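One chain of protein is taken out of this complex; the other chains stay put.
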């Protein structure tokens, strides 16, 4: 009898995410073990329990999902999990706290549908947050010249430097986008804008982005009005608007959900996978073809 | 592949109820997500996770069960859950904290088996507690003239007024039942007595109820001796005792369990159900035929 698929959901919040649980079930997980309020100190005991129960030939049927609303904590939990592994004694791990990886992957994939991103100039608004940083990194990996926008120039430059150190040969620049003038300057030559800001905060007005002559794709990831990009509707999905193509948060959400499910399913293909932004983006790419 | 049935158990206690969990499994739930120590502030995040994962055509395969020992908290959690819904974005919800709804429904159904409740006088002892209140409301809905008994006349009258405002055209009266004399006065013309008090507290003696000439059905919901109605045995199930029919807590329990299971199963028939006392009573009625 082949082993049943067990997903161990390590979540840093008071209650492990229902959303992540339902997606896990819909991805073919047989048994979901939900753990809440998981801190870094708890990880070793939990992950050892995953590593030391089934034989090496069955370890691919156990996997770990790291979630919760705090992305920095999720990164620390995922790192603590992978630090437990040695040799063949490991299980696959996916990190998607606050949906940051699947959301960033879906956004960049939406842009990649409309153009080859190699050499393209792309602006990520709220580019220093967890989703924005990942979107910027994925764009850079695809060869785009990336501007990360933030109200604070200093934080934008730090984030840009971080991505440049992670992605060989990438061109990433931090830019201030605190005012309309700054934002126009940042967006002027962009062909792609992704807005990855908090709920209910507008990051760029239509009167600003209408002045950007190269602009082809606008993607907004905020589902709560006012949206991040004025003029985008939350339901927009590759909506043609003059010479621009618009995506809203729910329009991107379908792709995000497909990527999330495919990523969970892929955890059980081997025991060696560590799914962070780049790996999850690759899974998304394979779904597009 | 049709979606698997997921029940999200929101429980206000330290540990989500085993009882409710086992009943869920026996009602055909494929995956049970148990959440403990749920407070009103936690509900939105959890319920959004249920609403925003599956498409509208599959939302009936996800449902919410609200439980825990505190009925007032359960009512608040259920209300918070239904407040999250808009348009077709909703999942079915059942509230049965402390078993109050299924117990009250089973008790009133037991009485309804023996007589048409329309126009009948019924006394609910401990009528201001969560089970008693619901039994009183269900009796009123069936057209019975209801007396709610309590040691405090004031609380009895408040509870009666609450039911009257909820059930159009109902006749509900609060009565004091602190002493044997008061209880005799309250029970004198009753055809049905339901005792819904706390474990181990006698609410009416046999010498009192034997003086009630109209009395046909006595139902006691307390399983821990001394029982609420002297002379009833916890196992009694439609037991004939002179001209009276007796039900004890375990005698009612079989019906309660059938109602609970049928109610859980019915959650998955559509995504629009909100199962509180009246809806659960209707499910019980459909099982009787």
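Labels A and B are assigned to the chains in the order they are written; within every chain, residues are numbered from 1.
Here is the rule we go by: a residue touches a chain if its C-beta (ideal position, glycine included) is under 8 Å from a C-beta of that chain, and two chains touch if they have at least 3 such contacts.
Computed from a predicted model, the values in this text were never measured in an experiment.
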item: Options A:24, A:46 or A:126, residue touching the unrepresented chain; value: A:46
item: Candidate in contact with the missing chain, chosen from A:8, A:104, A:175 or A:194; value: A:8
item: Interface with the undisplayed chain - residues on chain B; value: 13-15, 17-23, 25-26, 32, 34, 257
item: Contact set of chain A toward the excluded chain (per top definition); value: 3-4, 6, 8, 30-31, 33, 35, 37-38, 42, 45-50, 52-54, 62
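As a working rule, only the chains that are shown with their structure count from here on.
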item: Superposition of chain A upon chain B: rotation angle, C-alpha, nearest 5 degrees; value: 120
item: Gap in Å, rounded to a whole number, between the CA centres of chain B and chain A; value: 46
